[in-house]
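Note that this complex is displayed minus one protein chain, with the remaining chains in position.
Moving on, here comes chain A:
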Amino acid sequence: MGANHDDHHHAADPHGRALRLGIGGPVGSGKTALTAALCRTLGQSLRLGVVTNDIYTTEDADFLRKAGVLDPERIAAVQTGCCPHTAIRDDIAANLDAVETLEERFGPLDLVIVESGGDNLTATFSRGLADRQIFVLDVSGGDKVPRKGGPGVTTADLLVINKTDLAPMVGADLTVMSRDAAAVRDGRPVLFTSVREEPGAHAVATWVSGLVESWVRDHGHEPDHVPA
C-alpha cells in the first residue's frame, strides 16, 4: 500500500513488541479526542499504552487521564521544546524512550499510540518511531485542505477527516474533500468521523484492530516472551 507499508526497515527488531501507531495532524483537528475514542473502544480487547506530545506541559495527557479511558499510568507525556515535528520525525529519542518505558512497565502490550503535538500539513512520523500512522484533519479548516496535500495528507496510512457535524456550518463540502483526498492518496483509505457525535469512532477503531491483528500475525508475541 503506502510508503510506510513498503519499507520494513524498522529501527528496532519489531518481533514481540507492540504495534506503534502515530496520530498526527494540525492543531485542534481532534487527535486527542480520537486517541480517547480508540482507548474507549479498544481498551477492553487490547493492551494499550499512550504517549502524548504536548505543546504545553501535560495538557493532552491530563485530558486523557481525566477522560478515564485508560489507566493513567499507561499514559506518558513528552515535552517537545517548541518543535512538535522534531520530536516525531527528526529526533525521536524522547518518544522512543517513553514508548519503551511503557512497554517495560506494562508489557507485553498490543498497541502503543503516539499522539503528536498539533502541527502543520508537512508533519509525519519517522518510521523509526511509528509503524503506521493516522493523519487527522477536520472540516473546519476548509474543504481545500486535502487538495493542498503535504506528506501528512498524502502518505499517512489512514486519513481521518473529523468534525463532519460542523460541515454545514462552515460550508465544507465533504464530497469535495473525499474526491481530493482520493486523488492525492493513491488508494490509501480515508474515513470521515465526528468523534463528538460518535465518541467510539468505531470505523477508525475497526481499521486499527485490523492493523493490530496483522501485526500480531507477522511479529506476534511469543508465549512468555518479554520484549527486549
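Methods note: a residue touches a chain if its C-beta (ideal position, glycine included) is under 8 Å from a C-beta of that chain, and two chains touch if they have at least 3 such contacts; residues count from 1.
FYI, contacts and distances are computed from a predicted model.
**Student:** Leaving aside the chains on screen, match the unshown one to its UniProt name from "Molybdenum transport system permease", "Fibronectin type III domain protein", "Iron reductase" or "Urease accessory protein UreF".
**Tutor:** For the chain missing from the view, the UniProt record says "Urease accessory protein UreF".
**Student:** Touching the left-out chain: which of A:76, A:92 or A:208?
**Tutor:** A:92
**Student:** Going by the contact rule already stated, which one of A:78, A:134 or A:167 would touch the omitted chain in the full complex?
**Tutor:** Only one of A:78, A:134 or A:167 touches the chain omitted from view, namely A:78.
**Student:** Can you list, in ascending order, the chain A residues touching the missing chain?
**Tutor:** Residue positions of chain A that touch the missing chain: 11, 55-57, 78-83, 86-87, 90-94, 96-97.
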